[in-house]
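A single protein chain has been omitted from the complex, and every remaining protein chain is retained in its original position.
Entry: subunit A
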Amino acid sequence: MTPNLVYIVLVGVLFAAGVVLLLERSLTRILVGVILLGHGANVLILSGGRAGGPPIVGTVADEEMSDPLPQAMILTAIVITLAVTAFLLALAYRSRDITGHDEVQDDAEDRRIVVLAERDDVQIGDDQDQDQDQDSPAVRA
């Protein structure tokens, strides 16, 4: 089976645009990127099946029917993308509510550990232990 060139170019454009947007920092742009990538994947699945008439028994001859399976799969994928899109929108909205913007943020704890590592101070509490040991031989005994 040879797929349609138009489909392939379309899939390429959708994927390229989607990846560019996915690399953005703003959640809304990431969302648009995800939607484009999802569409790209759907068109890709569609182009994987045979093209032809409607897959309803009795309308066209069996050999001229399009492949119904990719269509069923795409319907499922569209529903999933819809749910995820709704969730991401809510997430972006909530993020704007809290922080005033919808940008993906760095992890604060990661930063803290990097700072600790730079000061070579990762061994939390060990100093305190030593002090305590000197002050209180009773515990050891």
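Throughout what follows, a residue touches a chain if its C-beta (ideal position, glycine included) is under 8 Å from a C-beta of that chain, and two chains touch if they have at least 3 such contacts; residues count from 1.
What we mean here is this: contacts and distances are computed from a predicted model.
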item	value
Undisplayed chain, where the name is taken from the UniProt record, one of "2-oxoglutarate synthase subunit alpha", "FeS cluster assembly protein SufB", "Multicomponent Na+:H+ antiporter subunit D" or "FAD/NAD(P)-binding oxidoreductase"	"Multicomponent Na+:H+ antiporter subunit D"
Residue of A:Ala17, A:Ile45 or A:Met65 in touch with the missing chain, whole complex considered	A:Ile45
Residues of subunit A (touch criterion as defined above) contacting the omitted chain	1, 3, 22, 27, 30, 34, 37-38, 40-41, 44-45, 47-49, 69-70, 73, 76-77, 80, 83-84, 87-88, 91, 94-95, 98-99, 104-105, 107, 109-110, 112-113, 116-117, 122, 124-125, 128-129, 132, 135-136, 138-139, 141
